[in-house]
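Every protein chain of the complex appears in place save one, which is left out.
Coming up: chain A.
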Amino acid sequence: MSDEKRKPTPEEKAAAAAEARAKAESLRKLREQEAQASQEPQEEVSALEVKPVSEMTPEEKAAAKKAAAAEAIAKAKAAKEAKEAAEVETPVAEQQSEAVALPAKPVSEMTPEEKAAAKKAAAAEAIAKAKAAKEQAEASPPPAKPVSEMTPEEKAAAKKAAAAEALAKAKAAKEVKEAAENGADTADSAPDADAKAKAAAAAKAKAAAAAAAKAKAAREAGGDESGDDDAKAKAAAAAKAKAAAAAAAKAKASQATGDEAPAEEAPKAPSKNQPYLDKYVSRISEAFGQEVIEASYINELAKEVPTLTIQNERWHQIAQFLKDDEQLSFEYLSDLHGVDYEDRLEVYYHFYSYKNRQSLAVKVKTSREDSKVASVMDLWHGANWNERETFDLLGIHFPGHKDLRRILLPDDWVGYPLRKDYVQYDEEV
């Protein structure tokens, strides 16, 4: 759920003005903190964000967003309270803070305040775990683990990390009144009523410190996890920096785009199929030269399949190579069809190599007026009917095909229906 869908309550409206003022303040603070953060944990930030946001699960996104939201609000409140110390305002602001934080939070994840400490410990431990696992993973060649391969625990942990931090910050900003209800960590970091203005900044530092400490404790209790304490402290700091960056992005961006803001910031990790793509590209360019590959990329939308766009004129030779080359040996043609992009036609091939257990997508472009793509029927007999179908519906010609005639439509059909400018032929008109 995006923030824009929230119904504005009277309390929120009342607080809106104050929030606006506070935003400027919090922005300034954030810049300071970012400047600070950029010095120490820079490499951890990038390391932690190996995962491309496009692969983030909805929960993770929600959690990241929530963290950002909660932080912004905590700061807004602290700043506001510094300006007007009137007691009456406080509950309103608190309500608002909750109102904002809650919608982002999945119902099942709603945690009572008193559980925060325990949760945070778990979170810190999880971060440390993830970090340790990542460090191990980095030792061996395969790149970052995609979310789809994450274990449920890891996912949950990542989620918790963000959630717990947000909670801790919001809590710290909520000052002494609630301290009695809160768990251990607020008790030792309970801010003074006079220190409201500093509360947000202080709470942040404290939360991180506490998280690190708890991580240590948790690990000692857990025993079997590997990784040193420094790693955990770093992980905690990195998570903090990440949240800060997200908050900054959030503050800058409008509320509607809150979802995308963190997504743009995260650096993309190379796909697990990148090495395969590189291999295909290098094999083909070695044999035929660089220019035959018009484009090569990992198609993130199609389960990261390596995709090549091949020069039309050389296609048949390269197809032969794809099939016969020892290292490629794509002996199976899964699919073949055409697409009309209005300025050009494209034929899309999906190959599979049972030997190497790898997929490959190939695209060959041709013009709409004189559409010709070399037939691969002699290499993969399965292309026979698919090429006929493509000819039938899109009017792409496949020189080299032995029996290229319509297959689904009657032989006397006029026109190619799947072309975008197709108009059905009618004798009466």
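One rule holds in what follows: contacts are C-beta pairs under 8 Å (C-beta built on N, C-alpha and C of every residue); 3 or more make two chains touch, one makes a residue touch a chain; residues count from 1.
Methods note: contacts and distances are computed from a predicted model.
Trainee: Between "Quinoprotein glucose dehydrogenase", "Amidophosphoribosyltransferase", "BMP family ABC transporter substrate-binding protein" or "NADH-quinone oxidoreductase subunit D", choose the name on the UniProt record of the chain that's been left out.
Mentor: The UniProt record for the chain left out of view names it "NADH-quinone oxidoreductase subunit D".
Trainee: Among the options A:277, A:293, A:333 or A:374, which residue touches the chain absent from this view?
Mentor: A:333
Trainee: So one chain is hidden, and I want to know which residue out of A:277, A:308 or A:361 touches that hidden chain in the complete assembly.
Mentor: If we include the chain that is not displayed, A:361 is the one touching it.
Trainee: Could you pull out which residues of chain A are in touch with the chain that's been left out?
Mentor: Per the touch rule, chain A residues meeting the hidden chain are 1, 54-55, 57-59, 299-303, 305, 331-335, 337, 339-341, 348, 350, 354, 357, 361, 380-386, 389, 393, 406-411, 417-418.
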